[in-house]
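Note that one protein chain of the assembly has been removed; the remaining protein chains are unaltered in position.
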Amino acid sequence: MVFILEDTINGILMGSIYGLTALGLTLIFGVLKVINFAHGSLLMVGMYVAYWAVTLSGAHPYLTLILVIPVMYLFGYYLQDIVIKPIFKAESEVREPITVIIVTTGVWYVLDNLTLLIFGPHYRTIQENPLRGKMLELGGMLISVPKLWGFSAAVLTAAAVYLFLQKTSMGRAIRATSLDREAASLMGIKQFKIYNIAFGIGTATAGIAAVTLVPFYNVFPTVGVLFDIKGFIIVVLGGLGSIGGAILGGMIIGVIESVGPQFMAATWAEGIVYGLFLLFLFVKPSGLFGVRYDW
Amino acid sequence: MAFLEISNIDVSYGDVQVIFDLSLKVYEGEVVSIIGGNGAGKSTLLKTISGLLHPQQGSISFEGKPIHVSPPEEIVNLGIVQIPEGRKLFTLMSVRDNLIVGGYNNRANRHIAQLMEEVYGLLPRLRERESQLAMTLSGGEQQMVAIGRGLMAKPKLLMLDEPSLGLAPILIRDIFETVRKIADQGTTVLLVEQDVKHSLSLSDRGYVLENGRIEIEGLAEALLENSHVKTAYLGA
Amino acid sequence: MTRENLQKAFLTLVLIIVFGLPLILRSPTYLHILVLLYLYAYLTTSWNLVGGFAGVLPLGHAAFFGIGAYTSTVLYVQYGVSPWFGMVLGGVLASITGVMIGLPTFKMRGAYFALATIAFGEGMRVMVENIDHLGPFNINGPRGLQIPPLNVGLANLMFTNKEPYYYIILVMLIAVLAVTYFISRSRLGYYLNAGGEEPEAAMSLGVNVARCKLIAMAMSSFLTALAGSFYAQFSLFIHPKSVISLDLSFEIAFIALIGGRGSIVGPVLGALLLRPVSDFSRIYFGATLPGLHLIIFGMVLILVMIYLPRGLQQPLTKAYNGLLNRLDRRSR
Amino acid sequence: MKKPIKEIGVCSAVLWVLTMALGAGSVCLAQDKVVKVGNIIPLSGPSASVGQQGKNAREMAVEEINAAGGIKSLGGAKLVMLYTDSESKPEKGVAEAERFINTEKVHVLTGCWNSAVTYPTTAVAERYGIPFIVPVSVADKITEQGFKTVFRIAAKDSWWTRDQFAFLRDMEKEFNAKLEKIAFVYENGDWGKGFAEQWKELAKKGDYKVVLDEPYPSTATDLSPIVQKIKRANPDVLLLVSNAADAILLTNTLADYRVKLKAIIGSGGGHADPSFLQAAGKNAQYLFDIVEWETDVNKPGAKEANEKFKSRYGYNLAGESVDAYLAMYVLADAMERAASLDPVKIREALATTNLGSGRGMIVGYDAVEFDKTGQNKHASLVMVQINDIGKGMERITVWPKNARRAGYQPVFPMP
Partner (left out) sequence: MAILELRNLIKAFGGLRAVDGLSLAIEEGQILGLIGPNGAGKSTAFNCIAGVYPPSSGEVYFCGEKTNNQKPWDLCRKGLARTFQIVKPFASKSLLYNVMVGSFSRTKKRSKAEEKALAVLKSLHLDVKKDMNSGNLTIADRKKLEIGRALATEPRLLLLDEVMAGLRPTEVDEMVAVIRNLRDSGITIFLIEHIMRAIMALSDRIVVIHYGKKICEGTPKEVADDERVIKAYLGEDYGVS
């Protein structure tokens, strides 16, 4: 039965990385109250940035965080500022403007296909990286080292984001804005700047996820789509807007995906994920951390 | 020179014009009441001063600086702070965090600890509730938090939008007493109210706003005796 | 002419044009494009019963489309049952599914509902991809089903020319527009709008909001499934990734939002803009710069939403009214 | 009754404008003597990689053909290529086929790589009687629909699977190894399912014990559960059908989990994608793959063609792109013989193709000749092994034995 344990561990590790990819989604939803359908594409952009950073500099993949985090932050910041902000301005009286879904989907199409246009359809991996194929042996079990690092990154990032929101002045301002935009404005908080920052942070976390994926994963223009739907499921499972919920939701999905196929076809395990998701929505629609989408 | 001077503003909300050619002045250290029924444009007026809305016509200046095109955060930085109608607390944040966010602006954010002490001094109840989520408080306590949050912004001019709305008579008295104390400590207060009796009795001057226009203005005592005010607002 | 008459004249003109189009436009290519355009307008109009009137954002309608396509195809290919019958049966099955999925999901708000329906649609696709045989029916899992192009004729909803398909989908579109029009003026329409906007208030006024939404869902999924059967007979090949795809669900919603959600003419306008953009940009750029056409499509989505957040319907209606007024004045 | 009439009026105005635009667009251009070839391939979306390789290969072939004087029997008519993006979606493929045939008036169609797109698209061509050359789309069904206009260059999947097992048997004999337990792992699609069905038959006939029969979603983000399953089933031979992303992921994960197998056999597709070698690197060592063609094939011109291709596009020709390349020469040959742009004549010429030489014939087999169903009778396949013999990882032909690269000794079973 050791294999169940092995699969569970793999599921938790991989799942936490899923959670990390979805962290920005839940954060952005928490503040802007919109689902960012372009989140997978942001992850993809992050993966390309990390890929090129490693390939061109030859540095350790994790070292590229120094570059990826600020680049992705700025990318998200200005994406929101230039593309999404006008929607909020045009629909200032709507709390959850559905039109943003369309706009972010438009961003998704543009980003994915721009990448295709620029970098071509090739699948890329970083051949020479010190993490490639590293496995940890633990009592007859094999545990992927890059996934283990991914797990640490997920937990640390979630904790960092949580602490940032709880303990810093900017974090409080973000929470305040998420709870009441108008009242926050009256406190001297610039609503749209907060949106930009939240979007930037969300995008930066996607960048962190990208860096943890790059050592063992392929990079190609449509890679984001693979994580997109998964991200939606994770954030609802964890409770939209809940930071810890995203990581936990990711782990649940990861464990199902990892342990499920040991008892059935992997394609059915995929079905189980959807089934469980729908079941969860019926039973506890507010997600695991059911404080109506807030921190 | 007037502290806050509003000259001939027109304000629209969507397609509907709400305020017509309105002018008013507030002098430093005063308590001024604006009274009028709902739909008269009181909240719209406060939102316009706060920069949430902008006038189509006319100007607003504060300490001599024009502010009618400034965004809300700049106006807060200048020292005009509004406590919005219906309190609008950050419900899922603690009382303490609500207060800290109140001191977010440039003028206040270096003095948070000191300001917090002052607020707790004025509203000792809040210290007891410090770590509770704002949503778990009673209506009166929530209004206290809203006032405390406004004071955290280190206001030169504090604007209150119907602080008594929806409160039991017994709590209304407490609220107005607090406002009185704030004014006594030297903060200029602009009060928008429907509870005419209470608000005018603690004010220096008052304006009566009807259908987006100032209909009557004058000293508070005079207004309390005004026959129109009496029939329309005091139910005499 | 009075305004009323002018409008009637306009309507007649439109009808003459759309019915006469195949006589002028002999090219099957353009008829094909138009058939798909009408199909999408039809689908979006059906979607609009839930997504527009009931005020939620369903993103899983491809599931119903797939149910329709699979039901009629399986019955026709394996049992020789006329697709017309399969179409109706598929509609009924889709209705039942729609109600079953609606029961729990309609309690959800906003984003949750949208995400739940995405999961429902994707879950349906995964299921079909995993099932080769469903009892006596051969669904053929991920490999799809092909309809042999034999026994052409109206009874089998299968033709060699595009024209019959054109007229059938046109009539279906007009019918579904009429249905929406009458619903929007009926008690159900009022109840749906009310329930979508302020459910609590609607309930207190005697509106069983959940039931109204379920009725709308049943109708919407029924109508969507009919289009699925039509599409299967039109393309003669169905495949889970094409008839139950997220892309399809999304495109329906895009068309609605771009056109103007909740209005009767919105879906038609949305289809009139988005379908040609998608088709012609692919034709002109798809081969030379791969992906450029999807960039263009994405840009159109972004720009329309930024400049016309209420969709095309609003300014166009205004312009049309202006035109009518001017004609009206001149004729007096 | 006021508002909806108004709204319908609005849409009428738009429709009117659109109609005008369409009408204007449908006016045909006067034609010179050219052979118009419509190519429907995935250029964006998940299969963009193979689609773009196919496009490049076609481009190169057509340039060569045109440079050599075009179709001489038609007075030097040039081949004119039209491409369109199917996005791997059947409905787009069908719409484009309609357009190519009716509006662009193409004489021949080719495509579509994804079987799901090829089925309905060939049906359109059949309806209009336009010849359709399928370079690659391996599902048996494509040439078994009774269509008269469909011609497939590549082998069909029953041949692929047949050869995979024949290879296995031969290797067992050659290396005197007995492999018994076999595992099937394949993408859950038309292609994978088709292979798996035939594998099952062949395994039964060949007396292999199937220890795992596992479809997986091609969009999976983590394949370690599948790898675990393989590891526990402990097969000797692993047969795979994978697209590029999952082929890379699977190969790397197999290495990560130190799964020891005696043979891994791919089925082209993802394993043959030029990205695969680059991305899987050392982990792909000793892996076998079945393909239509390999760079080291012993055919005149093959090496030159590959060099040229590589210098232009930066990667090697792969089996599937060679099929596309050859398809253009098959077409040119047929056009030469048809000496007409009439689709009926072209079809007839294609049906009587017997192309055994020429610049395009760089494939491993001797001739292209179509049977009644339109299937290339001679299409055959080779097995390659991925190994490093001093110049980095490369694909080395090992089977059939007469095609084996000189001096190469296959590694079997895998160490």
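Think of it as A, B, C and D in the order they're written, each chain with its own count starting at 1.
Criterion: a contact is a pair of C-beta atoms (placed from the backbone, for glycine too) under 8 Å apart; a residue touches a chain by one contact, two chains touch by 3 or more.
Everything quoted here is computed from the prediction, not taken from an experiment.
With respect to the full assembly, the chain omitted from this view is in touch with B, C. The chain that is not drawn here is touched, among residues C:L75, C:A194, C:L214 or C:L269, by C:A194. In the full complex, the hidden chain is touched by chain C at residues 185-187, 190-191, 193-194, 197-198, 200-209. The omitted chain makes contact with chain B at the following residues, 14-16, 36-40, 138-140, 165-173, 194, 231-235.
Throughout what follows, only the chains that are shown with their structure count from here on.
Touching chain C and chain D together: A. Seen from the Cα centre of chain D, the chain whose own Cα centre is farthest off is B. Centroids of chain A and chain C (each the mean of its C-alpha atoms) stand 32 Å apart.
Spacing of chain A relative to chain D, judged by their CA centroids, is 35 angstrom.
One inter-chain figure worth recording: chain B and chain C are separated by 51 Å, centre to centre, where each centre is the mean of the chain's CA atoms.
With touch defined as above, residues shared between interfaces to two or more other chains in chain D number as follows: 44, 48, 51-52, 188, 217. The set of chain C residues that touch two or more partner chains comprises 126, 129-130, 290-291, 294. This structure has the following touching chain pairs: A-B, A-C, A-D, C-D.
Contacts from chain A toward chain B in the complex involve residues 169, 172-173, 175-176, 179-180, 182-190, 291, 294-295. Chain C makes touch with chain A in their complex at residues 57, 104-105, 107-108, 110-112, 114-116, 118-120, 122-123, 126-127, 129-130, 246, 250, 253-254, 257-258, 261, 289-292, 294-295, 297-302, 305-306, 309. By the touch rule above, chain A contacts chain C in their complex via residues 29, 33-35, 83, 86-87, 90-91, 96-99, 101-103, 105-110, 112-114, 116-117, 121, 221, 229, 232-233, 236, 240, 265, 267-268, 270-271, 274-275, 277-278, 281-282, 285.
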